[in-house]
Each structure stands twice: as C-alpha cells, then as structure tokens.
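Only one protein chain is missing; all other protein chains are in place.
Chain naming follows the written order as A and B, and within any one chain the residues start at number 1.
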Amino acid sequence: MTSYDTAATVIDRAPPRRNYEAADIHFIASRAMTYLLALTACTVVGFPLFWMVICSFKPATELYMSPPTFLPQQWTLQNYRDLFLQTRFPTYFLNSLIVAFGATLLSLLVGGLGAYSLSRFRFFGISGFSTVTLFCYMLPEVLIVIPLYIYVVQFGLADTLFSLIVANTAFTLPLALWFMRSYFNAIPVTLEESAMIDGCTRLQAMWKVTVPLAVPGLVSVSVFSFNHAWNEFLFALVFTSSERNKVLPLGLATWIGQDNIYSWGMLLASAVLVTLPVLVFYLAVQKRLVVGMTEGASKGE
Amino acid sequence: MARVEIRNVGKIFGNYKAVDDVSLTIEDGEFVVLLGPSGCGKSTLLRMVAGLELPTFGDIVIGETVATRLRPKDRNIAMVFQNYALYPHLTLYENIAFPLRVAGRRGDEVDKKVRWAAGLVGIEHLLARKPRQTSGGERQRTALARSLVRDPALFLLDEPLSNLDAKLRHSARDELRTFQERVGMTALYVTHDQVEAMGLGDRVVVMQGGRVRQVGTPEEIYLYPADTFVATFIGTPPMNLIDMPGEVLGVRPENLMPVSFFGQESGLRRMTMLVSRIEFLGSDKLIYGALDDPFGQAKVIARLPSSVPADIREGERAHFAVREHELRSFDPQTGLARPAPIPQRASVASHG
C-alpha cells in the first residue's frame, strides 16, 4: 500500500537546492562554441552587404583611399544626390517597376487559374502538365533567348518594355503555377465541397472560399515573381538598348563597365537602392506566411 | 423534408469497386445511419447522395426528382463534414450566413435566420469569433447551425462527432438526437462507431466491402444479425462464433452464463469452458476460455454482471449454458443467418 504521509514529510525538508545548467562545463563550452560560430558566419556572410551600405555614405576621396577607412570619417548623402541628379537612375527604376509588376500580374492571373486546375482536377493530361511546368522553370534562359530575340525583332518589339514583360513571364509563370498549385493543395477540398453544398457553383466556391484562403500564398508567389523579374538580366541585355528603356540591372551593368566615369560611391548607392524593394517585399511575406490561415479549419484531421 | 431513394447505386474508382449495387430508401423524417469499417464505401455513398461524386451506376432520387446528375447546390441538402469544413476566413456568423448569402438573401432575413440557428445549437455568444478561436464542440455546433439555415430537404452527416473527445461526444450525441426529434429532419449519418449508430439511428445500414450487409432497427441488427460479419462487427465484445459440423453457432457474450444462473429453466444448451482469464471491468466481468467438446475447443468470451454470484477461477473448468432461443445459427459456407428458431422476432421488431 502506498503511504498517505507525503504532505507531512515535505514540510520538514530544507528548501531545495536549485541546479543550474550553466554550472556544467560541457554546457558552457557548447554554448560558447555555438555563439562563436554564429558570430563568425554572420560576419563573413554579412560583411559584403555591410560594406556596401557603409561605403555608399563615404565621400569620393575616402572611397579611393588606400588603405581604406573602415567607417566613413565623414558621412555624406552626396552619392545618392548625384545618382538622382546626374544619371538616369530614376528612369531605370521606373522601368524595372513596370516590368516586374507587369510580369507578376500576368503570371498571377494566368497562373492562378491554371494552378487551381492543376490542384483540383485529375483529368487526362493534367498531372503531365504539372511536370512540364516544372521542366519549363528549369530550362536554360540562353536556350530560348535566341528564338525570342528573333521574334522580338520580327514583330518590331525590339527595345520595348513590353517585350521584357512577356519574356519574363516565360519563367515567372511556371514558378507561379508550381507554387500556387501547392498552396491550393494545402487548402482542404472539403471547404469547397461544403460551399458547393451550401449553394455555390464550382467557380463561386473557388472565388468565395479558395481564393481568400490562398491570399498568403498569392502574396508570396507575387514576391517571388517580382523578385525574379526585378533581377532578370539576360533578356534585358539582349532585347533593350536605349537609355530610355533600360531596367536597373542593365543600367547598373553598363556603369560597372565604365567605373572611371561613374564613381564607386554612386554605384554602391544605386546597389543599396536596388536592394531596398526586395527587402521590403521579403519582410512583407515573412509576416504573412506566419498567419497560416487554414490552421483552424483542418485541425483534427 | 423529403424521402430519399437510392436505386442500385454503384461506384467504381479505376478498377476498385467502392460501392456495389446499393439500394436503400430513407423515409421522410427518418434518421438512417450508415455503419461500417473504414473503406466499406459508406462515405462514398454519402458523397454520391450529396452530389460530390457521380454514381457509376444507378440513380439517386430526392423527393420527387431524380438527382443523380444535379449539382450539389441544386439538391437542397445540407452536410456536416467530419472536420466541419468551417470557412477559416469568416466569422461564425458569416459561416452560418454563407448559404443564405450565396442564395442572394439580404439584410434582416439573413440576420433573423442566423440568430435562430445559432440559438438552436446554443452558440449565440460566439458569433463574432473566427473558427480557430473556438473549441471542437463549438465548431461542430456551428457546422450544424450552418446546415440548418437553408431548410434543407435532407441532412447529410459525415462522422460529425469523430473529432470530439469521448466525453463531449457523449453529450453531443444526446443533443443531436433531441435536436433531430425537434426538427424532424430526414438524415443520413455516416459513422464507424457502433455506439453512435445504435444510439442515433431509427434504422442502421451495416456496410462492408461496398455492399449492404443488413438494414434494420438497432435491435434487429443486434439480436438478429444477418450474417457473421454483422454478428462480429456489432457488440463489444463481439458475438462468439463456434464452428460446428454443418453450422456456425453464434452466442452473445452476455447470454453465455453459469448454469446455476438459469435455475430450473429448460431449453438450455450446456457448454463446459476451460477458463483462461478473468477481467474485472467494474459492472461486468469478462471470462475468457475455450469450450470443451462437442464445441471443438472454440475460444469464447462470456460477460457476467458483477452482481451475479459465480464460483469461477482461472485455469479451472466451469459449466455454462445458453438459452436455445438466444443461439444464432449461420451457414458455414455463405455466413448468412439461418431463420431464428423462436417466434419472438415479431414482438422485438415491432417496437423498433
């Protein structure tokens, strides 16, 4: 039989001695090691970006100094001012926005519809199409840049932003299809079935239930597409030539080749500005992804 | 409310027969339960009635219309899904209002209906919440309320209690039954839980391997199982089956009692059991053992109320008996039941 006197014995005992994990030498060594490694990794990986930002605030004299100064002795916004006043940076920026938004919108509209079909139906040829999609995404750009260049010239679209939007879609669409398919897959089919029993047609169920739930997915797909089109360089290099129609990567690339004319300060300042939208978008998605809206619906499955 | 007729319905996926020639009529206001192990085709049958699946063969008639090819939205049905399928982006209020909004109803009418339905299931105070802020029981009630607002001709329920914990499931079952009686709904209810089926159904349809094994009131299927599958699927512990020359004998564990229990009664079949183990379950005792000849060492379980005095010990022989009219007989080849020997059947069936 177990005893019933536990309550009484506890009172008489001395207060318990607390055990600290940190009193263990192995524990301390392993923690220290972790932090040391993490610090090293972050320093090495993060340094180029840190250096880019820091140097973009240095005056020209410091940028060409040898040995280089670490932190700017004199902080200046001159590089940024020059960028906007002396170069066509604003035009490039605007062009890049047009191309990236255009390609994203196009692939979102076309791809959203297609991905729904890929996710929900099993008719002949549909799973085959999924594979083809992934295959397209991995196709080398250099393979199709030649024929696309020929079409662009023949249709008189050379040196237009429109040609870039369309060409970028060749890669952002497979990406959108593939990703959105998996987002739709994650939304329980029973929700749509329930909507259909509640009186919706298939398309109403898709619009009223599936699409609202897929919003976090749509947002992140947009960011991926945007990022892809924002970075794209080869099509821009081949299709466009005039200053008026240059996008950022191409514009900056031309300056790199002429670093005697364009100062490093201006180049680094433009690099900082090109990175900004990408970072802003990334932060936006990160927040959306955490929400996990379908969590409540499928619990207990 | 309406009568539903399932006429020779079959469903084939690829080369797998999920549902095989099922015919069934659900009367107006009747609560019919489809019961069977997983993969028996009961959910597929329900989904065909819902219009989520097109039957490969046969027809489904709801009310006066042949509904086989109607879209779900045109069938005037409501369905409660196993995971409730509440729309996570809408509040409970909007979830319940959803069928009305889709149907184009507006303003006051929607509000009145939603509050009425929410009141019926007791969730008025939660209407502003999103599904993920509610408990399993509250979600189940919301799903029920949503199914009510359209005044559907038929309710379909796909294991609606299986995601609740045991305690909640008990009270939800009770509520569901009270509720059904009040609303008088025609319902088709799918479950794999025999206790739910027996407790809820006016009639129970036992399915296995895509086929209907038996249709009957809970009493009928318990007392007169149509075949050995139903006999062993229903009841815990299941009916003992004893292989005899030319027949299979079926004995419910609670009918297998010590001889002393029957006193001077006649019409008994005596059996001697070598007891291997005794389990004490509180109100009952389970006695495990093997029968002596002529019952060919068949392993059996007897269930004894703890209040019945019995001098039984593990490892020793004990004398048991069964009333002849409580014995069931099955064909050893087909497994089908042979006509029960005692004319008591009519009286049992009539109060079902």
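One rule holds for everything that comes next: a contact is a pair of C-beta atoms (placed from the backbone, for glycine too) under 8 Å apart; a residue touches a chain by one contact, two chains touch by 3 or more.
Criterion: contacts and distances are computed from a predicted model.
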| message | Out of "histidine kinase", "Sugar ABC transporter permease", "Fe-S cluster assembly protein SufB" or "Cytochrome c-type biogenesis protein CcmE", which one is the UniProt protein name for the chain not included here? | response | "Sugar ABC transporter permease"
| message | Contact with the hidden chain only, please: which chain A residues? | response | 31, 34-35, 37-38, 41-42, 45-46, 48-49, 51-52, 55, 63-68, 109-111, 113-114, 116-118, 120-123, 126, 129, 131-133, 135-136, 138-151, 153-154, 166-167, 169-170, 173-174, 177, 185, 189, 192-193, 196, 202-203, 227, 230-231, 233-234, 237-238, 248-249, 252-253, 256, 259, 264, 267-268, 270-271, 274-275, 278-279, 282
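Heads up, the rule we're going with is that only the chains that are shown with their structure count from here on.
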| request: Express in whole angstrom the distance between the two chain centres, defined as the mean CA positions of chain A and chain B. | output: 52
| Interface residues, chain B side, partner chain A - complex | 50-52, 71-73, 75, 77-79, 81-89, 98-99, 102-103, 130-133, 136, 146, 150, 156, 163
| field | Touch list for chain A against partner chain B, complex | value | 188, 190-191, 193-201, 204, 208-209, 212-213, 293-301
